[in-house]
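Notes to accompany the following structure.
The complex is shown incomplete by one protein chain, all other protein chains being positioned as in the whole.
Note that the chains are named A, B, C and D in the order they appear, and that numbering of residues resets to 1 at the start of each chain.
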Amino acid sequence: MSNVAKRQTSTLDKVLRIALYVCLFGMAAVYLAPFLVMLLTSLKDVEEIRSGTLLSLPSSLNFDAWSKAWSGACTGSQCEGMAPYFFNSFQIVIPAVAISTLLGALNGYVISHWKFKGSDVFFAALLVGCFIPFQVILLPMARTLGWLGIANTTTGLVMVHVVYGVAFTTLFFRNFYQSIPVELVKAARLDGAGFFTIFYRIILPVSTPIIVVTVIWQFTQIWNDFLFGVAFSGFDTQPVTVALNNLVNTSFGGKEYNVDMAAAIIAALPTLVVYILAGKYFVRGLTAGAVKG
Amino acid sequence: MNKNAANAGSGATPAGRPARLSLADWMPKIVMAPTVIAAIVCIYGYMIWTAVLSFTNSRMLPTYKFVGFDQYERLFMNDRWMVALSNLGIFGGLFILICLFLGVMLAIFLDQKIRAEGAIRTIYLYPMAISFIVTGTAWKWLLNPTNGIEKMMIELGFEDFRFNWLSDPDMVVYCLVIAAVWQASGFVMALFLAGLRGVDSEMIKAAQLDGASTITTYRRIILPSLKPVFFSALVILSHIAIKSFDLVAALTNGGPGYSSDLPANFMYAHAFTRSQIGLGAASAMVMLGCVLAILIPYLYSELRGERHE
Amino acid sequence: MASLTIDNVKKRYGQTEILKGINISIEAGEFLILVGPSGCGKSTLMNSIAGLEDVSEGRILIGDNDVTYASPKDRDIAMVFQSYALYPNMTVAENISFGLEMRKVPKEEREAEVERVAEMLQIGHLLKRKPAQLSGGQRQRVAMGRALARRPKMYLFDEPLSNLDAKLRVEMRTEIKKLHQKLGTTIVYVTHDQIEAMTLADRIAVMKDGEVQQLGTPQEIYDNPTNLFVAGFMGSPAMNFIPAKVVEQNGSYALELQAATPTVVPFPKPDSLKAHVGKEILLGLRPEMITEPQPHKEGKEFVVTADIDVEVTEPMGADTMVLTRIQSAEVNCRCNPAYPARAGEAIAMMFDTSKAVAFDKDNGQRIDN
Amino acid sequence: MASLTIDNVKKRYGQTEILKGINISIEAGEFLILVGPSGCGKSTLMNSIAGLEDVSEGRILIGDNDVTYASPKDRDIAMVFQSYALYPNMTVAENISFGLEMRKVPKEEREAEVERVAEMLQIGHLLKRKPAQLSGGQRQRVAMGRALARRPKMYLFDEPLSNLDAKLRVEMRTEIKKLHQKLGTTIVYVTHDQIEAMTLADRIAVMKDGEVQQLGTPQEIYDNPTNLFVAGFMGSPAMNFIPAKVVEQNGSYALELQAATPTVVPFPKPDSLKAHVGKEILLGLRPEMITEPQPHKEGKEFVVTADIDVEVTEPMGADTMVLTRIQSAEVNCRCNPAYPARAGEAIAMMFDTSKAVAFDKDNGQRIDN
Partner (left out) sequence: GEVEVLHWWTSGGEAKSINVLKELMTEQGHTWKDFAVAGGGGESAMTVLKSRAIAGNPPAAAQIKGPTIQEWGDLGFLTNLDAVAEKGQWDVVLPQVVSDVMKYDGHYVAAPVNVHRVNWLWANPEIFKKAGASIPSTWEQFFEAADKIKAAGFTPLAHGGQAWQDATLFEAIALAKGSQFYSAAFVGLDDATLRGADMIDVFKTFKKTREYVDPGFSGRDWNIATSMVINGDAAMQIMGDWAKGEFTAAGKKAGIDYVCYAAPGTSGQFTFNIDSLAMFQVDDESAQGAQQDLAKLMLEPTFQETFNLNKGSIPARLNMPRDKFDTCAHASMDAFLASSTTGDLVPSMAHGMAVSSMVQGAIYDVVTNFYNSDSMTAEEAVDRLARAVKASM
């Protein structure tokens, strides 16, 4: 309701507004608490963690854990930290997100504006499909990838992520496109625009908010995926979550919680960056005022 | 906005319609084809395969010695499975409801021209970013009776404060809910925020003139027009609920005992750790069956109802 | 430029039949106007012609091609939507040039065309705006511009001027007329404006409840409506339907009205009344045919003066509408504002029945054809 | 019911000033009609009154309350939006009753009211539909219904009848008039329909480019426009502006027109012409004042007959518009269809200047006031 006029505020309004901010910041604090624990822990040394309370401030800022997590900690027999695995993850995430988002957008567009016989049924079937527990598809998928000759490769992983991500992306886009007036598509068809032109020129430009949401979802899902990452990657294509898991599951010679926490935060950085960047495009939609009635 | 113009048309295509071979007419189908193929093979193919396995006594790797409904019988004799199922009911229900509520509420609050919207939005979203492999540990600490919130509160002077859900077999499932809500509600918020950003402003004006307060405007005008978004959110949330695996693995590992086990963990443990693929497959089929029982009627009404909007 | 044949087209939404077998056929280059009450299916028919809705039955031919199942873009039609359907993410200029771009018109030509159209529609200063920043009438003009920029085989206009002020509307109407004369493109046009209908159309199709009631030239429709509905629909204020008894008079037939005093008026085709002698029928007479007595007309054939009771007067600037009553029927008379009609009094009115028509009271059909 | 005072209201979108200081004040219960060319700021003004847009400057008072910064729902106003703004997820019935529900009207009353309104608007059979399933005109009526169901202090109607057919429009117009008479609610109404404006309004405000040009009763606006713009805007076809030279004649002043032959016509307020003797001014004469010679009028004061060149004739049913030319100016004459005007020939026309007005050629202001 941003278009509600700004007007001279009454006391009640002011009180409500303050309450709103209090509520928002309060929730923000709640959301932040676990992160704060992680952050503070990552800045303490092992001794402090053992003795202090969760939210006690570290006695001195100590970024050793961070540098260790980044480049020194052992993940398996290598002790190169998280750094090398970032590249692997990016190699998987970027194509997988791009392809699944694009496919989802196209599917959503077809299902909401180019219906054909069975398209609705297919959509329903696709949705049902996304409830299949991922654990059960590990083995048949491994076999399939083996057949295709892309077992334990990045390509294979990308494919797996695309296949199981597309149901969600389709869902997001379809439900968003549902509210775009069919008249727009009709007008464009009369103007002589074809299937793709309409998509590219008319539909995509108004899709930014949903693209943002989809990218956020897909990026997070794929970046944080462990199951597929571990099962279908090769020894040299392991994504960052597998490294993180290895790093965290050190149970010999004292757990270095500060390094674990630092590593986790580092592993989450790309996702956070995506949130911040993509968030900028959360602009107000543009459909309003285009048609009458 | 004859929304159903296109669909009604397709439904009512007369039998006499000549088959056309123009590429343009086939475009929608061609575009959908990869997804259709992938879905048929990688979702339904595997589903059938799993169904087949659930009737075999496959152990470490799939074999095809059929044993009828034995696995299902064993499954429902298994106390741990029953615990997992009822946990899923409690966990899923609470998780979805609370997430929807929080998500909608926060999205609406954030839509009030908030100064630091970008920052706050990212704060609400960030829990999604961090893998549960580690946040599980942080939550474990926070919820731990001896050194988490309880200790903090006691230090703050609330001597009698007790918070020991994590070690209480009856309450531990609520710990899962807390952590899961923390993680997913931000995304629901984002989903709704995106929806809110597409609502026609004229309609809102009309509602204001009709005398609707801000709250009523949201409740009666804006949110109903976001029905598709609810639909998305619901599917996503139930998906998360049903597949919550990392969460349990990291936070409670099913404990105390197996009181916080969820079907996904049960399935994984049996299919992979305990070499009982047959039983695992059966449990997967039961999970799927439960989902379908809830989802299909809903899908049906959604996809029907939407035709007239 | 192509002829248009609509052959028994039906359209159903679920159970409800919206178009109940439409048959219309016009020549290449004709200007067809669709009129009819709100909700009678005009827009639906337009959409069907454009190929934006599948028809449930029947055929549509453009020229000699059966396009019933052709895709919209292959029909080469430009349309102005009743709901505008502007592309919200494009500027006005982009909205207008999009269609040209799709047809691969080079950039310079497109720009020139946008300029031309914008000037014609007086929206030159708005080219950089987005639709959301326009007023209602401006949006409507952009919607027009989008169609006018192209040179299709056929134009479809769905109430394209409804949100414009009178002056602009006249100008636009003239532009459309000029365009039609210059290009000779076939045009189908929906309007609720009588003047638009009368001045623009080569032919008018009057629709009601998904059926075509009459298809004819404006003059035919106006002077020779086939039934009560068409007669009552065209013309504003509507034709008066005055209950009248068929009487025999001097071997011919005439009509007796129950004005303040019973009055017998002649009828142009007396023989057609023969079958109805003694029965009550409805006499159709347009308001401009009932005026204050005009000396230069009096005494002419078909002109009769009688007193009637005035109920209300409504000044309309150029004329004053005088609402009178004959039996149960309200009768509108179009008088000079100076004529001293006063509510509640009877006053003399001159009936000119030279163009009168007669309808069966029961089924509403013309009886004098 | 409340009076409305708009006090120097300005509205800017970014740099552009859309409303440039509007001053209007009407009594409680008055029916104000806003007219003006497309894009002149009518809808913007309506939105400002309703509180849907913040004004950049100035004050708005409803009754004695300064509501400039009040929230829309506290102003107790019902509005019909030009773009309808129906709630797409509600049925027609729900759309109509929503406002009542918000005002806590009990369910039975609401239902009764919905019925009543729906019947009045002839949308009773559509109550269960969603807006997307309606035709343009039906949507517009639902938008009307939403406003009419309520009993607010003030109604705002933004072109509420533009998409209705003529017949329905007349009926709706009558309903609105009745409603106004019965409830006496203050109404602000935007229309492009001259007849609506003339028949409904207590007062008309003519706007142009964000400024009010004239505020007055319909008759004032029609007969006594303050400037060329108002004169040209109201009336369809528009008033003729005929270049004329002020000449002195018999101690009084008159105007000389360059018809087929120069003709001198009298002027109702000759003295006001004094200052312009010898100069060219514009004589404003409505088309219905230039007709075929009518025997019963000839010889009266202010009636002069002269020959003019016919350019085009346009039959409009009841009348025929004859387009003629005097010097550079096109002149519309409203004639009986029977009058044998033919393009290219000169024909006699009767000028009735009893209601003529005169404008300064340069600044367009009236000079005879």
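In this text, a residue touches a chain if its C-beta (ideal position, glycine included) is under 8 Å from a C-beta of that chain, and two chains touch if they have at least 3 such contacts.
Quantities reported herein were computed from a predicted structural model and do not represent experimental measurements.
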Note: the excluded chain touches shown chains A, B
From A:T220, A:N245, A:N258 or A:T271, residue that would touch the chain that is not displayed: A:N245
From B:P127, B:G198, B:G211 or B:G254, residue that would touch the chain that is not displayed: B:G254
Contact with the hidden chain, among B:A269, B:V286 or B:L299, goes to B:A269
Out of B:L166, B:A207 or B:L299, the sole contact with the unshown chain comes from B:L166
Contacts of subunit B with the missing chain: which residues? 59-62, 74, 77, 79-80, 140, 144-147, 164, 166-167, 169, 249, 251-259, 269-270, 272-276
Considering the entire assembly, which residues of subunit A contact the chain that has been omitted? 50, 74-79, 138-139, 141-143, 145-146, 151-152, 226-227, 230-232, 234-236, 242, 245-255
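The rule we apply is simple: only the chains that are shown with their structure count from here on.
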Distance between the centres, which are taken as Cα means, of subunit C and subunit A, whole angstrom: 58
Can you list the subunit D residues in contact with two or more other chains? 51-52, 71, 83, 86, 131, 133-134, 136, 140
Touching at least 2 other chains, the residues of subunit A are 181, 183, 186, 194, 206, 287-289, 291-293
Help me check something: in the complex, which residues belonging to subunit B touch subunit D? 1-4, 200, 202-203, 205-213, 216, 220-221, 224-225, 227, 308-309
What residues of subunit C sit close enough to touch subunit A in their complex? 47, 50-52, 71-73, 77-79, 81-90, 98-99, 102-103, 130-132, 136, 146, 150
If we count contacts the way the header does, which residues on subunit B are in touch with subunit A in the complex? 1-3, 5-7, 10-11, 13, 24, 27-29, 31-32, 34-36, 38-39, 41-47, 49-50, 61-62, 106, 109-114, 118, 120-135, 137-139, 141-142, 147-148, 151-152, 155, 182, 186-187, 190-191, 193-195, 197-202, 204-205, 208, 214, 217, 222, 225, 228-229, 231-232, 235-236, 238-239, 242-243, 245-246, 263-264, 267-268, 271-272, 277, 280-281, 284, 287-288, 291-292, 295-296, 299-300, 303, 306, 309
